[in-house]
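Apart from one protein chain that is not included, each protein chain of the complex appears where it belongs.
Naming follows writing order (A and B), and every chain is counted from residue 1.
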Amino acid sequence: MKISPRAASWLQVAPMATVFVTMVLVPLCIIFAVSFLDYDFARVFPEIYLASWSDALGSRLTLDLYLTVGRFLIITWVITAFVGFWLAYFLVFHVRSSAIRLTLLAAAAIPFWTPGPIRMVSWVPLLGREGLVNKALMSLGVIDTPLTWLLYSDFAVVLAYINLLTLAMLGPITHSMAKIPRSLIQAAQDQGASEWQIIREIIVPLAKPGIAIGTIFIVTAVLGDFFIVKIMSGGQTNTPANAIATELAAFQYPPAAAKSVMLLVIVVALVALLLRFVDIRKELRD
Amino acid sequence: MAHQANQRPLSFYLLSSLMAALLVFLYAPMVCVYILSFQGPDGGMSFPMVGWSTHWFEVLFRGTGGQGMGDVPGSFRRSMRLAAFVSVLSMVIAVSAGMAYRRSFPGANFVFYSAITSMVLPGIFVGFGIALTFNLLGWQINWFSSGIGAQLTWSLPFGLLIMFIVLGRFNPAYEEAATDLGANASQRFRMVILPIILPGVIGIFVSSITSSYEESARTQLNVGLGNTMPMEVTGLLTGSSTPVLFAIGTMTTLVMFVFILGAVALMGSMARRRAARPDS
Partner (left out) sequence: MQLKKRDAPEMTPEIPSDEPRLRQVTKGHRFDVELVALTKAYNAKTLAVDAISLRIPRASYCCLLGPSGCGKTTTLRMLAGHETVTDGAIRIHDEEITHRAPIDRGTSMMFQDYALFPHLTALENVAFSLKVRQVPRKEREAQAREYLELVQMDHLANRLPNQLSGGQQQRVALARSLITRPKVLLLDEPLSALDPFLRTRMRAELKRIQKELGITFVHVTHSQEEALALSDVMVVMNDAKIMQAAPAREIFETPANAFVARFIGGHNVIGRDGKTISVRADRCRIGTGPGLNSIAGEVTMVEYHGPFVQVSVCGEGNTDLTAMMSDAAYFEESPRIGSKVALSWEPAVEHVLGPEAVAFLAK
């Protein structure tokens, strides 16, 4: 049997397309549809009911949720981008042996082999009331009573995000920087550029795709997270994803659906914006 | 100003310190977990250590954690079963799709952007959507249908991206040469393409196992009866506050460690065999 190349491609891609259509795109449409339906404590009725949307769009609470997560996102992004950029620069341009570079990257990845929930508990012995940080500060005489904002606070949430996501920034930026030919740097040095000028004029522009990809990781992780914020804030802080999780637990599907669609639109818009800075397929190919 | 070629600039020392700080920041909590998992029977979830023991590991394995101690071995088995199916399926589906992308075909962008969408959508959204779809269609959610499906939405995009990397570096002349030498499509795949891209294929397998094992946002609403490992541990966080949590942490890390080192060793030995075969 002879089939055309086009048909062959379709056959080969069909299983993947099936998964995405049935498990992502159809559910997406269904969520959208359900957000317009009426409901009570146990069921969804097939009747149009727009309150889910007017609540989601109109309430002060929604705005607060997005302000909270926006603040988390900005602080996390600034810190991870700063640390990620400089460490990528360090790994690519300062570390001379590629073995050491790989070892350092692998070393940074190993802590992530411990499952997420355990990583959250791991902050207790460090940041808790009885934790090592408080003990150290008290024995140094910096404070008299234990700091309570170290754990179960917004500080703890951001700390956990940074802990989790610095690597997601470091990896792509390192990848982008590693592709910069050394001859460019040497040429710039020959032209008399200082290290700082080289970074600003050559490395930053060429590392942009990596920064964009890292940012996509951060945006999707922070906006989609409901678990870390719940555990690390001790249930005190809410974000949009968190609110959806709460409503899902209470079987309030239509309002959860409306909020989900809103969140989805925001995430997709941000990612689409970021994709203007990077052609992922080209980035992966060379 | 004397400038020695080998003298490191100040920035090197500043950035070295930043690197060290990051590693401390990443490792400190983990090291606490590993140490505290050997806490004495009377110790708590913080320092100091009240003696050293393997008490909490015994509690874990015997399932004698008392109240709040769920079915850890059971959930581990369920997670492993799910991970096994998801990783094999991801590998097959992603390799097949990757092969399709060596040519341009109508719909290529649609599938690619579906994958990107699937990757960037909040997990809770995808999980909710699948559960809702099954619910409305009157289908029973189950680990082997909605469970595997939900996890595939997370592992497949990464699989596809890995295939792009792998095939992007695959010289198309290899396949043309094989065609020239009379190989048919299946021979080209078996004898030329697959052996060359094998490290990448193993990479998809490893990334799928780890992502399946770690995933909970998409999985939790779709897995049906019985918790998976991350769900179980999350439950324990609220139910239990003993070092048994740390024992779980140490054990699971160990499992991952062995698994990933095994995979890396396998890929390494393949690369070595390719690099250094003895002369005749």
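Going forward, a contact is a pair of C-beta atoms (placed from the backbone, for glycine too) under 8 Å apart; a residue touches a chain by one contact, two chains touch by 3 or more.
All values derive from a computational prediction rather than experimental measurement.
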Check the whole complex and report which displayed chains the hidden chain contacts.
B
One chain isn't shown here. Among B:53, B:96, B:187 or B:241, which residue touches it?
B:187
Quick one: say which of B:141, B:178 or B:251 touches the chain that got left out.
B:178
Suppose we count only contacts with the excluded chain; which residues of subunit B make the list?
171, 173-174, 176-184, 187, 191-192, 195-196, 274-280
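Keep this in mind: only the chains that are shown with their structure count from here on.
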Would you kindly tell me how far, in whole Å, the mean C-alpha position of subunit B lies from that of subunit A?
17
Residue positions on subunit B within touch of subunit A in the complex are 8-9, 11-12, 15-16, 18-19, 22-23, 25-30, 32-33, 36, 45-47, 92-94, 96-97, 99-101, 103, 105-108, 110-112, 114-126, 128-130, 132-133, 136, 149-150, 152-153, 156, 160-161, 164-165, 168-169, 210, 213-214, 216-217, 221, 229-230, 233-234, 236-237, 245-246, 248-249, 252-253, 256-257, 260
So in the complex, which bits of subunit A are touching subunit B?
5-6, 8-13, 15-17, 19-28, 30-31, 34, 83, 86-87, 89-91, 94, 104, 107-108, 110-111, 113-126, 128, 130-132, 135, 163, 166-167, 195, 216, 219-220, 223-227, 231, 241, 244-245, 248, 253, 256-257, 260, 263-264, 267-268, 271, 275, 280-281, 284-286
